[in-house]
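As you look at this complex, bear in mind that one protein chain is not there, while each of the others sits in place.
Let's look at subunit A:
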Amino acid sequence: MTGLLRELVELTDYHRDRCPPYDRVLRALDVPRGLPGAGLEDLPWLPVRMFKTHELRSIPDSDVFKVLTSSGTTGSGASRIYLDRDAAGAQTKRLGASLRAVLGPKRLPMLLVDTIGIITNRREFSARGAGVLGMATFGRAHTYLLDEHDEPDIAALKDFLAKHGDQPFLIFGFTFLVWQYLYEVAREHSLDLSNGILIHSGGWKKLADRAVDNAEFRARFAADTGLTRIHNYYGMIEQIGTVYLEGPSGDGLYCPDFADVIIRDPLTFEPQPIGEPGVIEVLSTLPRSYPGHALLTEDLGVLHGIDDGDWPGKRFSVLGRLPRAEARGCSDTFTTRGTAA
């Protein structure tokens, strides 16, 4: 039994002992305690949607330190994710460990393709704000590309590049903002981004009408701005702190060592072989304050290979939302009881 599997099996019982609604679901499914003989594929998963319909937490009310919520764009309720102090600290640390592989230990000068307004309203925090703030820990000399009207501030960008452009620097933003504002502005003004390391996320849907996919995104950035160190990532509020990061050559998303991914047939839920699209299940040992360690997402993905790419392990891509899944904006979270770390 691998360390990851053992931890996830233990975590399943851990959450059963502390989260009665979770235990009721597993009892209804006749899942035995200790999961004898189970492999990763046999671990019971929860549909991610259950965090919208049920209060699922494995900590007493008095220990709740932060509640993350993601609301649906169609208005059908929000996931509620409960963190205690330990969980809030652990998610930042694990995120940091995952990013260290591409950023190194030093905090790099950081260009945020967003507006500072996204984090200054502390009461109503969006997913964009939570993402920006979570990432800001890994940079210094933070510079925001967009002004208060969401217009690119060319002077600020040029100033940032004059100061920091000759050394490695970090760029972070949501994919469509990065394309619409950073790429187009940098090309128009012939700016050199060759020392940049771009971390971006948020999906390709908003770029589909411009016929920009991941390969096009990477190729155009490289050709027109010199930016080649580009890492897309996949993650969700229901597994906060776990990010699936794109390899340096863009050959797929990789799991951190405390997580795994399984692609399942949408009808039979059997694991799909390499190359067959299916629903993405995400497994992570990080969630200890809520039973989110094995989740069936509403995203479609495909496995490209195992131990045959930039980094060891599985590599996969996200293909989009399940056709029947309700539309959910990824940029629509806010927190209560404080702000996201």
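Heads up, the rule we're going with is that a contact is a pair of C-beta atoms (placed from the backbone, for glycine too) under 8 Å apart; a residue touches a chain by one contact, two chains touch by 3 or more; residues count from 1.
The rule we apply is simple: contacts and distances are computed from a predicted model.
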{"item": "Chain not displayed: protein name in its UniProt record (\"Simple sugar transport system ATP-binding protein\", \"ABC transporter permease\", \"SpoVR family protein\" or \"Acyl carrier protein\")", "value": "\"Acyl carrier protein\""}
{"item": "Candidate in contact with the missing chain, chosen from A:R100, A:K163, A:H189 or A:R210", "value": "A:R100"}
{"item": "Sole contact to the chain not displayed, among A:A136, A:A222 or A:V302", "value": "A:A136"}
{"item": "Touching residue (missing chain; options A:L11, A:I119, A:L191 or A:L303)", "value": "A:I119"}
{"item": "Hidden partner chain, residues of subunit A it touches", "value": "65, 89, 92-93, 96, 100, 103, 105-107, 119-120, 122, 133, 136-138, 140, 142, 338-341"}
